[in-house]
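Contents: one structure, followed by commentary.
Heads up, one of the protein chains got dropped from this complex, but the rest are sitting where they should.
This part shows chain A:
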């Protein structure tokens, strides 16, 4: 697959900073794992659509994040971007015993969408460098090795991606 401009990303997937000796960072990770255990249901075992992660969106909405972003920033964040969500979801799913890999994508987008997103990111004082062109955007998702097979899972939209018209323009895997 090829991307016309300005080219495929050469950086690794996003990572959240963990401050040394920071109780708040450790509390946040602990809260996420405990909350995920509290939400466990039998039906979650075979839910390869959302992986039972809908509870995350009680606290956050997708939107601009100011990087670098630390674990202790999570509790006070109202909006988080796909990089934060991929980090959080990846940690939670790995704690469940699932093998998870980080995946970078370049996806198609409509001109109207990229214009809207660029404006929103700039208004929040964040760099919209993930918008690669008027029609191409950078995105982070997960490859989850579920019992039924590997699933390309988008924690930002709580759905599987990569099928049909969702096929990304470019994709790269990173083992966690």
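Please note the rule applied: a contact is a pair of C-beta atoms (placed from the backbone, for glycine too) under 8 Å apart; a residue touches a chain by one contact, two chains touch by 3 or more; residues count from 1.
Here, contacts and distances are computed from a predicted model.
**Student:** Can you work out the missing subunit's protein name as recorded in UniProt? Choose among "Diaminopimelate decarboxylase", "Sugar ABC transporter ATP-binding protein", "Sarcosine oxidase subunit beta" or "Cell division topological specificity factor".
**Tutor:** "Diaminopimelate decarboxylase"
**Student:** Have a look at A:19, A:37 or A:108 and name the one touching the chain we're not showing.
**Tutor:** Of all options in A:19, A:37 or A:108, contact with the hidden chain holds for A:37.
**Student:** Decide which residue listed in A:12, A:75 or A:150 touches the omitted chain of the complex.
**Tutor:** Answer from the full complex: A:75 touches the omitted chain.
**Student:** Out of A:8, A:24 or A:146, which residue would touch the omitted chain in the full complex?
**Tutor:** A:24
**Student:** Go through chain A and note every residue touching the omitted chain.
**Tutor:** With respect to the unshown chain, the touching residues of chain A are 23-24, 26-28, 30-31, 33-35, 37-39, 41-43, 46, 59, 74-76.
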